[in-house]
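Dropping the structure in here first, questions after.
What you see is part of a larger complex, with each chain still in position.
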């Protein structure tokens, strides 16, 4: 149903940014080639490759993040190869076993604020040198993580080095990558990311699009035949223009960064207000997802006017909640929330 | 690239019907629950169930036909169970092995104008009564077929009887189902279809939507947990409203039938013009896909001004082509084509 409370529940409650809807409207009646070969998708792909400073990368647009993750993994791995991921990774918890359904094991590593380290990856590799075991072949990270935190450039570099030394693919789930790129805590640019990883996706759904994620292969091989993989998993949209046109709009004048910056700023505003009220955070608040620790009684009061997820109860009568801001979050909503906290 | 010739190549070249775009525009900034639990999807589902005269069916919206087919099959079958389909079925040829990728064999049966018979289904069942064989468990049909032809009510009834007698699911791929329902050759109403089959989908993508197919289970079981299957295959869209709103618009005042009727009529107009020019058809022209057999020299001339698929060369210097009309096909395009043929 339509929600009535002010929502900090997620960043996909609204439909789409007006510019993107306008892009769909324009030229809705012209004819375009199907299945991703339309002119919108081709232009958007080129702009994205330029933004990544990739001279021979490849871009594919898919409908959602789970689909992106499962097709990439299924395309890159042989049957006996496995994925290394933090235990909080989206593929470990919130994709209903999508990766395993393509036949591959996921190693769930202990994480710190949603992140794993190069040393952990190395350890998994070292402990799987036996014919009776799977062969770790792809490292899955999220930037930002599921806790809204960021890998630093040095951290990604270290993981990238381990991957390259041992022949593993490095893949980044960027459902909220724009929020990372726009964050004032970020030191990893898009071209640097593109240089360090083998594949990633830049998310549209959670940053103003109706749907759509742009999968980027930074060093594509001729053998990959990714379109057949997409088709086989049901991920090749007949009207690819639907995503292409939105991404063209998102990438024009860096709208995707403008929208993400808005979301990040709203989150930082919440952080300021909450901090000044004495609140701590379960993870460093760096992007548009923040995890304040609040007295449970206060949480109950807030729930009467606002929507958000409870992330976990603590024994000391506090509760961790998740607040998510977006391009559509208003200053009033933020001010209201802070006022309610400080009341 | 943008096409410049007049295209009868397919029914998904245009963006979307204006009413559907308007529906997306309206309320684009209101907040809705995610993952198919939005109010648009819920209303659209109810209207569709009413149109099907189903009191306890279930409706799920997915992004495309291949995804619909593969999730339904994966959800309904046990590992050793198989699918029976005509050899021209979309799952047999044009889905890059999507069904097999979920682990299931597809029996490709010889077909007549894209159709199989109850007797053929019975024969497959009878010849697979052995522990060393797969167990046929689901019959896959398309209405209309890949050749634009229609199963009559009696034909579907006969197949349905065989399925129920032997415990098989009957599933219909309705990528162009509206074109079937709107056809003057059709004698199988939506409620009758819903009564005779276990599941089907009503296609949106090829009938005016940006994307979207409505999967209908006519007799759902509590055990199915279809949402988990959808999630696992990457088919649960975060912003389900995107499809829900379009289907709400499509179903309002039977717009989906109005659009399909337009497409069917344009096709019949082509049939009239072609027939009066002495042309034969490779399959009875019943819906918005028709397969005229034309002199190859004429086909070459037509290709200079029109776009369409060549379906097959014949030894007698004729060529079968496929012409597809849609809600967006103009009278001028049809008249032009006929004029060119008759020139």
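Each chain carries a letter (A and B) given by its place in the written order, and its residues are counted from 1.
By definition in this document, a contact is a pair of C-beta atoms (placed from the backbone, for glycine too) under 8 Å apart; a residue touches a chain by one contact, two chains touch by 3 or more.
Keep in mind that this is a model prediction, so the values were computed, not measured.
The complex is a homo-oligomer: every protein chain shares one sequence, and counting across the whole structure file gives 4 copies, of which 2 are shown.
One rule holds in what follows: only the chains that are shown with their structure count from here on.
With centres set at the average Cα position, the gap from chain A to chain B is 33 Å. Of all residues in chain A, only 1-3, 7, 10, 12-16, 18, 21, 24-25, 27-34, 39, 42, 63-71, 95-98, 101, 205-206, 210-211, 228, 231-239, 241-242, 328 touch chain B in the complex they form.
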